[in-house]
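Note that one protein chain is taken out, while the other chains of the complex remain in position.
Per-chain numbering from 1; labels A, B and C assigned in written order.
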Amino acid sequence: MTIPVLYAGSGILLFFIGLHALLIRRHLLRKIIAANIMGSGVFMVFIALGARGDSAVADPVPQVMVLTGIVVSLCFTAVAIALAVRIHNLTDCTTLAADEESSID
Amino acid sequence: MTELLTLLLLLASLPFFLAGTLGLLRFPDLYCRLHAVTKADNLGLGLVVMALLFQADSWRQIVHLLLTWLLVLVAGATVAHLIARKARDDGHQYWRR
Amino acid sequence: MSTFYLGLALILLLTISIGLVRVLRGPTATDRMLAAQLFGTTAVAILLLLGQATDSPAIRDVALIIALLTAIAAMTFVRRIDIDKATETQGQNSHD
Partner (left out) sequence: MIHPGPIFDLILMTTLITLAWLLLAGKDLFRAVVLFISFGLLTALAWVRLGAPDVALAEAAIGAGITGALLLVGLGKLGSAERCRRTVRPATALQRLTPAVLIAVIIPSVAVILLLELRQLKTISFGQQKLVLSLLDISGTDHPVTAVLLNFRAWDTLLEKGVLLLALTGIWSLDQAHPLFHQEPLSPVLKGLSQLYLPILIIVSGALLWQGSYAPGGAFQAGALLSAGILLAALGGRSLPSYWPGLPLRLLASCGLLVFLLVTALTLLTNELPLNYPQELAAVLILLIEIFATVAIAVILAAAVAGGHPAERHKHHSPSPEKKP
């Protein structure tokens, strides 16, 4: 097993740990963190696959994609937190539950 | 010669980092742990920086290293103060034997 | 020599891994924040060593940025007092 494969494997594990928590945990902020960890896993797979050359520097193309990805996931985090705060202000809830009755008020 | 100095300084830094972590884990209350974190580790980092100064090959690198250490020192001191102040305001109990 | 730098970086990484126990154990939010502060300092040391081992100035830049920014999380924490009150009781219930 080579080092990039170790990192790529860990990235896959991180992704699924995040996905698992995203489905199971109820607090919205924790779901947001879980999605961030999924993102980190994906980035790690990308960079690890680009690090298989024999030079000290990884392939620039996956690096750029991950840089863009980091910006987008930061945007996601900011908007998701704003949405969660909005939901909290309107309904006093910090969770989402699809199987709960929709009529409040 | 410089290699040896670097080596010795790096080895000397190790006990400080270990002490910092040990203190963080084993000290009985927040105020004690504050010491371990913000004193021992900053000294350890100082020794690492000093060790690497002997290996630096340009002035830019020397300034860079010293600036890094200085920033960590200032941040460590400030955070220690702020956290201690907040802990006192929150009514954290002092540890007594 | 670079093997030695890496070896030292490895030991420092181990101290971070062990120090995480304090974040897990708490017991209060302030304790956790303090432990996170420690990791910043140690991570700076690791990065400086890695930078020396591979002789890459960019890694020193990463160290500088972390040195600049570790204070910010702790400062945000200190200035938002209600977080602590909100989690204090929960933190104590969930452990020990």
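As a working rule, a residue touches a chain if its C-beta (ideal position, glycine included) is under 8 Å from a C-beta of that chain, and two chains touch if they have at least 3 such contacts.
Note that the coordinates shown come from a computational prediction; the quantities given were computed from them, not determined experimentally.
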Of the chains you can see, which ones touch the chain that is left out? A, B, C
Could you pull out which residues of subunit B are in touch with the chain that's been left out? 71, 74-75, 78, 81-82, 85
Note that subunit A touches the absent chain at residues 2-10, 12-14, 16-21, 23-30, 32-34, 36-37, 40, 43-44, 47-68, 70-72, 74-79, 81-86, 88-89, 91-95, 97, 99-101, 104
Residue numbers in subunit C that touch the chain omitted from display: 3, 6-7, 9-10, 13-14, 16-17, 20, 23-24, 26, 29, 32-33, 35-36, 39-40, 43, 46-47, 50, 56-59, 61-62, 64-66, 68-73, 75-84, 86-87, 90-91, 94
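Rule of thumb we're sticking to: only the chains that are shown with their structure count from here on.
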Most remote chain, CA-based centroid, reference being subunit C: A
Whole-Å gap separating subunit A and subunit C, where each centre is the average of the chain's CA atoms: 21
Subunit B-subunit C separation of Cα centroids, rounded to whole Å: 12
Mind pulling the subunit B residues that touch 2 or more other chains? none
Subunit A: which residues touch two or more other chains? none
Spell out the part of subunit C that touches subunit B in their complex, as residue ranges. 1, 4-5, 8, 11-12, 15, 18-19, 21-22, 28, 30-31, 33-35, 37-38, 40-42, 44-45, 48-49, 52, 57, 60, 63-64, 67-68, 70-71, 74-75, 78, 81, 84
Subunit B to subunit C touching residues, read off their complex: 3, 6-7, 10, 13-14, 17-18, 20-21, 24-25, 30, 33-34, 37-38, 41-42, 44-45, 48-49, 52, 55, 61, 64-65, 67-69, 71-72, 74-76, 78-79, 82-83, 85-87, 90, 92
